[in-house]
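Removed from the display is one protein chain of the complex; every other protein chain stays in position.
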Amino acid sequence: MQIGMMGLGRMGANMVRRLMRDGHQCVVYDINPASVAALVTDGASGAASLAEFVGKLAKPRCVWLMLPAAITGKIVDQVAALMEPGDIIIDGGNSYYHDDVDRAAKLRDKGISYVDVGTSGGVWGLDRGYCLMIGGPDEAVQHLDSIFATLAPGADAGAPAPDKAAAGTAPFGYLHCGPSGAGHFVKMIHNGIEYGVMAAYAEGMNILKAGNAGKVKRAADAETSPLQNPEYYQFDFDLANVAEVWRHGSVIGSWLLDLTAGALKSDASLASFGGRVSDSGEGRWTLKAAIDTGVPAPVLSSALFDRFSSQGESEFADKLLSAMRYAFGGHVEKPKSGS
Amino acid sequence: MQIGMMGLGRMGANMVRRLMRDGHQCVVYDINPASVAALVTDGASGAASLAEFVGKLAKPRCVWLMLPAAITGKIVDQVAALMEPGDIIIDGGNSYYHDDVDRAAKLRDKGISYVDVGTSGGVWGLDRGYCLMIGGPDEAVQHLDSIFATLAPGADAGAPAPDKAAAGTAPFGYLHCGPSGAGHFVKMIHNGIEYGVMAAYAEGMNILKAGNAGKVKRAADAETSPLQNPEYYQFDFDLANVAEVWRHGSVIGSWLLDLTAGALKSDASLASFGGRVSDSGEGRWTLKAAIDTGVPAPVLSSALFDRFSSQGESEFADKLLSAMRYAFGGHVEKPKSGS
Amino acid sequence: MQIGMMGLGRMGANMVRRLMRDGHQCVVYDINPASVAALVTDGASGAASLAEFVGKLAKPRCVWLMLPAAITGKIVDQVAALMEPGDIIIDGGNSYYHDDVDRAAKLRDKGISYVDVGTSGGVWGLDRGYCLMIGGPDEAVQHLDSIFATLAPGADAGAPAPDKAAAGTAPFGYLHCGPSGAGHFVKMIHNGIEYGVMAAYAEGMNILKAGNAGKVKRAADAETSPLQNPEYYQFDFDLANVAEVWRHGSVIGSWLLDLTAGALKSDASLASFGGRVSDSGEGRWTLKAAIDTGVPAPVLSSALFDRFSSQGESEFADKLLSAMRYAFGGHVEKPKSGS
Partner (left out) sequence: MQIGMMGLGRMGANMVRRLMRDGHQCVVYDINPASVAALVTDGASGAASLAEFVGKLAKPRCVWLMLPAAITGKIVDQVAALMEPGDIIIDGGNSYYHDDVDRAAKLRDKGISYVDVGTSGGVWGLDRGYCLMIGGPDEAVQHLDSIFATLAPGADAGAPAPDKAAAGTAPFGYLHCGPSGAGHFVKMIHNGIEYGVMAAYAEGMNILKAGNAGKVKRAADAETSPLQNPEYYQFDFDLANVAEVWRHGSVIGSWLLDLTAGALKSDASLASFGGRVSDSGEGRWTLKAAIDTGVPAPVLSSALFDRFSSQGESEFADKLLSAMRYAFGGHVEKPKSGS
């Protein structure tokens, strides 16, 4: 079927390619003409303006936006202004689901359907397919089924395809999760979980790396806690090999572990990274949802807060701890390592 | 090759079966004669006493122990008393790696090699293979290579086998991690990570389940925090389907997620479970290693402490919080839900 | 000076009494006539309706609201409708500071000043004084100075009074923290810290209580982690005495510790409490502010989430953990203690 895609960054462009490979017709637009031109070469129909973009679409028009969350709201308004009742806007970016709920209500009054699609798969999605978490009105979601089916991974390679009528679409990698906002809600939680899972591996690997602590000479001053049993910390673990062996038959096998093994194999010291870990809105919103609903989330919050710390945001709190220690015990700080 | 297996519970018996399937000769022993008899039927050579068990083994004798951690130490001593220099004892149970370090040193004086093997795979290992994390002296570990190769999953089904000489044994699912204790150390960290990963999924699912909080009527008393925006919590998520869709193409795909999806598909309310989550030694030891080495592990500790809470161990602390609230603010506790 | 107080619950009534003791004239109103009557007996001027209440106040009218957060917004509107430019509304309740920012902007257009006052002191404030954290425009806050000075604890008993001109008002227990919203922001953080401090004591006491763990017979099953060194857990601590001794010369002396010692002295088993710990909005909002601003708050969030758990909200997550353990390892749950 025909679909319009606006926002041709890494994600948007790859999604267009995956759609065209499977026979869909794509009209594409981006503020950067070069991004449009690249996809036209690959077979897409390009547009030089928003008006031309919307004008090229047959009714009911389906416009998929793949934009930074910060500008999605504005563009939704602009696209909607060019549309008619029965048309569909799909937001495949990382919007806050609150915005979906609000936007959908506004567009509903105009007869335009709004579909929010949480999209996971990263740079691997072109070949591996994208996991799609979908929110919106039934009719619109149904109308887009073939698009979703193409973008999603589909039936597992080598395994017999499940019966879609019986098992639903989840085994194919896409799911209509509920009304508007439901897609980004599920994607939000997905990312919250992702933070926790990633941190679990990272902390475990960090302890393994310290398995040789008994070999290291420690400062013997009053500000350093002694290692009581150095004889139990004499291990030089090969972290890349440990990650690799866990991939085969252990309880903690996962795609993130696959990537971890790959990264450690490239360079077990990870010297090309500095350790400043960014966070996106979803991790934060997950915690806000936990707080709103009174659900404990100590693991997910620990993972988020560690990222904040990695960004240097615990510095003032730590200075205050040192100030208190100095005030009650006369403890003088040790210098930061490396300085 | 020939190997003796003592401890024929679920894990030990299945390992014997997997070994015999691949042509190894197994001598088996257990204090429960029925367990021995069952494996004799399957082709193993049974023993009626520890002395007979060790006596049936050819030199160098290889005895694999698959016992509860609490009695392993005692049995190691008994087996060693029947052995000669050059023989090998393998502990495949869940021993604390400190004990491995101590035992290996003691046996080394007698010329007996001690090999510790952390074993992951649970009830699925018979068919799926066991992930083996191995510690001990090079020669003994090398001697046992064909045993490890059989127990481990081996090359991935359908994929070309990696070159063992070049890539080592990790891609086959077993790894010599270092000297005695190294195997159980790596297994300990594996389980620590497992707790964190499990908790990340569980917390995320718990928030999803609360996605309908805005539909639920809340008490409007001074002891209940109001939900500020009920309009954003109107979702009835199908948790089994959400877990299923995440298995296909998302960043958080994993074997634990596969099991989660299966459990939720059987009964999304999980009514057959009460929520008392046991913990084994490994999770606790992981945290102790983190503390000893000064490595932060907030996610892994949050996961462990949640299990303690599920066992009722936060009760006194919570009572004290209520007592303080009553003392400064006159706040009277709400009754526990369900009581 | 004259002030109107609406909302004559425990907090509001006691504040009126403290104000009258110090010579201020109080006009009082509540939807419950009995509450009004009780204070009239003590010397206040009562009102039978909102209109009468506002009508009795001299210009510029000063109305202090001491109401549940859920209805404050509505009453602010009603009071404002009866006011004139130059009048002042004070919200001394537990409003979300976002609401203060919004309300103040709306009232500013009408020439009415809005002052938010975070009030700490609980049931002890009548005698001990209230710690007041104030937000709002300079002129209005200055106008109310003598009211704040009376409600606050004032100079420390027995110590020479600090010079207010030099040291500001903070040493007297009240502080103009910034523009509208600043008072409730500071109160919100105060409560967030309160949660953390309370939890620190409660967790420590809980560990002390377990100091006799080595005397207790433990189940010796596969689902129970053994206590490795029972000889180190043979202590029967007298918790009330421990709390008491810490009050004298230790680093952790505090008012909350004073209350803890009192509660444990009354009944060291805290048998009259069930352990369901309520939380108010401030603890939740503190975490949201931390998330918004990217500031790590692992201690404060752990304290909040423990309260959620005490309310039973981790149950589904814990069931899911048990379901996973059953799925990969065949582990069968132990029954909940007490059931």
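Letters are used for the chains, namely A, B and C, taken in the order the chains are written, and counting of residues starts over at 1 for each.
FYI, contacts are C-beta pairs under 8 Å (C-beta built on N, C-alpha and C of every residue); 3 or more make two chains touch, one makes a residue touch a chain.
Here the structure is a predicted model, which is why all the values come from computation and not from measurement.
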{"item": "Touch criterion as defined above, residue of C:G262, C:G294 or C:G312 at the omitted chain", "value": "C:G294"}
{"item": "Touch criterion as defined above, residue of C:N32, C:S49 or C:N241 at the omitted chain", "value": "C:N241"}
{"item": "Contacting the left-out chain in the complete assembly, out of A:A81, A:A105 or A:A323", "value": "A:A323"}
{"item": "Residues belonging to chain A that touch the chain removed from view", "value": "10, 68-70, 96, 122-124, 198-199, 201-203, 205-206, 209, 220, 222-226, 228, 255-256, 259-260, 262-264, 270, 273-281, 284, 298, 302, 306-307, 309-331, 333-339"}
{"item": "Interface with the unshown chain - residue positions in chain C", "value": "97-98, 101, 120-122, 125, 128-133, 152-153, 156, 158, 168-175, 177-179, 181-182, 185-186, 189-190, 192-197, 199-201, 203-208, 210-211, 213, 225, 227-229, 231-238, 241-242, 244-257, 286, 289-290, 292-300, 302-303, 305-306"}
{"item": "Absent chain, residues of chain B that touch it", "value": "251, 279, 284, 287-288, 291-292, 294-298, 301-302, 304-306, 308-309, 311, 313-314, 317, 328"}
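Everything that follows uses one rule, which is that only the chains that are shown with their structure count from here on.
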{"item": "Inter-centroid spacing, chain C versus chain B (mean Cα positions, whole Å)", "value": "44"}
{"item": "Whole-Å gap separating chain A and chain C, where each centre is the average of the chain's CA atoms", "value": "37"}
{"item": "Intercentroid distance (Cα basis), chain B paired with chain A, Å", "value": "29"}
{"item": "Chain B: positions in contact with at least two other chains", "value": "122, 199, 201, 203, 206, 225, 228, 255-256, 298, 302, 306"}
